[in-house]
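A single protein chain has been removed from this complex, and every other one stays in its place.
By letter and in written order, the chains are A and B; residue numbering begins at 1 in each of them.
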C-alpha cells in the first residue's frame, strides 16, 4: 500500500481485515516499525473518534504524532494553480504539502465537503492537492466524498460479528436535522461491494448516492422490504446528491427502532443522534455494535499505517 | 484507588502525600508502569497549570498523552437521558464516554460550573455522566464543585512547609471582579478537614460555602480575627453560594497584604490577580508559596495516576 485515499488503495481487503484483527490482540508488537517515524494529523474539520483512534494507532506502532488544526493553528491555503495570491490565502498547497512532507513520514488529512459546490467536492480538491504535492504517503481521515478508514472499520466489525457465510447487509438512510456529507455511505457501499455479502441500500426517493459509486447495488425505496431478514443494518443520514447538499425529507418513520431492526445487528459510524437516527432502545441493546465499531477504528488505522510503514 | 473524582476517593491522604513527595525526588522511576498506557485529557474549559502538569505527570510515568479540547475540536454533547436529539447536540455522553474509554486507559476531565444553574452544577452532570458511562478510571481536573488535584497539591505543600505539628490554616475569601466557582475552596476545605491542622474559613457575610462541605469548620466573619497567628493563609475568591453565582462584595480591604499576612505563608492556586487578591509585596516575598504549589501539581497528579495504574 502506497497511500490510503480510498478503498481502491487496498490490494486485499480480506487480508487487511485479518491483519487488523490480529493487531487488536497484540497492538504493541510492531513498535520497531514506527520508531523515529512521525505521522502528521492535519484537520480542516472537527474530529473526536478519528483524531483519537488514529493517534492511538500510530502510538501503538511506536510512532510520534504531530497534530495541526489547519483551521485555527495555521493560515488559509490556496488550491488554485496560477492564482495571484493578493487576497485571503497566505500559502499555496504546493508549498504547504511539500514542506509538511519533510517533517512527517505519513500525512493524514481531514477535509469535509462544501455541500454547496458539487463539482469542487467531487474533484476532492483538498485531498487530491495534498496527495499531488506531498512526497510522503497520504491517509484520508474523511474527505469530501470518502471515509475509507471508517469503511475498513465497518468491514472488520461485520467480519467479527458474522454468524453466517454470506450475511445480508442493509445501508439505510435515516433522518437528521442538518445536511450531512456522503463520505460515509459512499465508502461503506464500496466496502460492501468488495465483500461476500448480500448488500442493498434503502432511502427515500431523491436520496440516490452517486451512481458511479452504487453501480449495480440494489436500491430499494421501501425500507421495510429492504430490512427484511437483514443481519446487519447500517443507518446513516446523508443529504441529497442529485439536489446537491439539500435536506429533502425529514420523515421520522425512517428512524431505526427495535421493531424494524428485528434480529439484525445495528451499526452506525457515530456521532449518532439518539431518537432521531435510531431509538434509545436499539442503541442500549446488545444488538448495537456502535461501540465495537468505534473501537475498531484504532485497529483499522493501525493496519493501514503498518502497511504504509512496511512499504517504505 | 479506582478513580479520582473527589477527595473521598483517597484512602490514605497522609500516605498519598508522602508518595507524591517521594515522586518529586525520583520522577522517572516508574516508567514501566505507564508504558503503552494512554491518558486522555479532555477539556471543556481553558487550562494552563492543570493541562501542563497533568501531561508532565503522565509523561514522567512513561504514559502517552492525547489531548482533546471538547469546546473546539469536537461536537456538542448531550447529557439528558431519553432526549430526542434534533437540535444542537450531536453526540450523547453515553457514546462519547464509552468510545473514548476504548482509546485511553485513564480519562481526565475539566468541566467548569455554569454558575447560573445551581441544581445542575451541584449534580456534577458532566463529570458524573462521564464517570457513569466510561469504562476506565476518571480523574477530575476541576469540575463544577471540586478541584481535588489542586487540593492534594495544597496538602502536599502544607506538609512540606510546616514547621510545627499542628499548623493553623486559614482559608480567606478575597475580592475579584468576576464571578468565580467554588471548586477550589470546596476541595481545599475537605482536604484540611482530613489533616491534622487548625483550620478556619473567613469571608464576608453572604459568602458561606455549601454547608455540606464546610460542616463543622469554624467560619469567622472578621478577617483580622481569623488571620491571627496563622501559619498558612490560603486566599481565594468565590462567588456567593446562597445567592448562586453572584458577586455580592468587592471590598478591597479583604485583599491580603504583608501586614495581614504577618508571619504566615501565603498560598493560592493561581492564576492570581495581583493587587486585587493579594499585594505584589506578598507575592514577591519568600512567604509566598504559590510557585512551589504549582510545581507540586505535577507530583499530585503523578501520585494519583500511579495509584490508578497500580490498580489496573
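Definition applied: contacts are C-beta pairs under 8 Å (C-beta built on N, C-alpha and C of every residue); 3 or more make two chains touch, one makes a residue touch a chain.
The model shown is predicted, which means the values in this text are computed figures rather than measured ones.
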Residue of B:87, B:228, B:291 or B:312 in touch with the missing chain, whole complex considered: B:291
Check each of A:61, A:100, A:226 or A:272 against the chain that is not shown and name the one that touches it. A:100
List every residue of chain A that touches the chain not included in the displayed model. 36, 38, 40, 64, 66, 68, 72-75, 78, 82-87, 89-92, 94-96, 98-100, 102-104
Considering the whole complex rather than only what is displayed, give the residues of chain B touching the chain that is not shown. 27-28, 43, 46-49, 51-53, 55-56, 59-60, 69, 72, 177, 270-276, 280, 283-284, 290-291, 294-295, 298
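In the analysis below, only the chains that are shown with their structure count from here on.
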Chain centre separation in whole Å, for chain B relative to chain A (CA means): 39
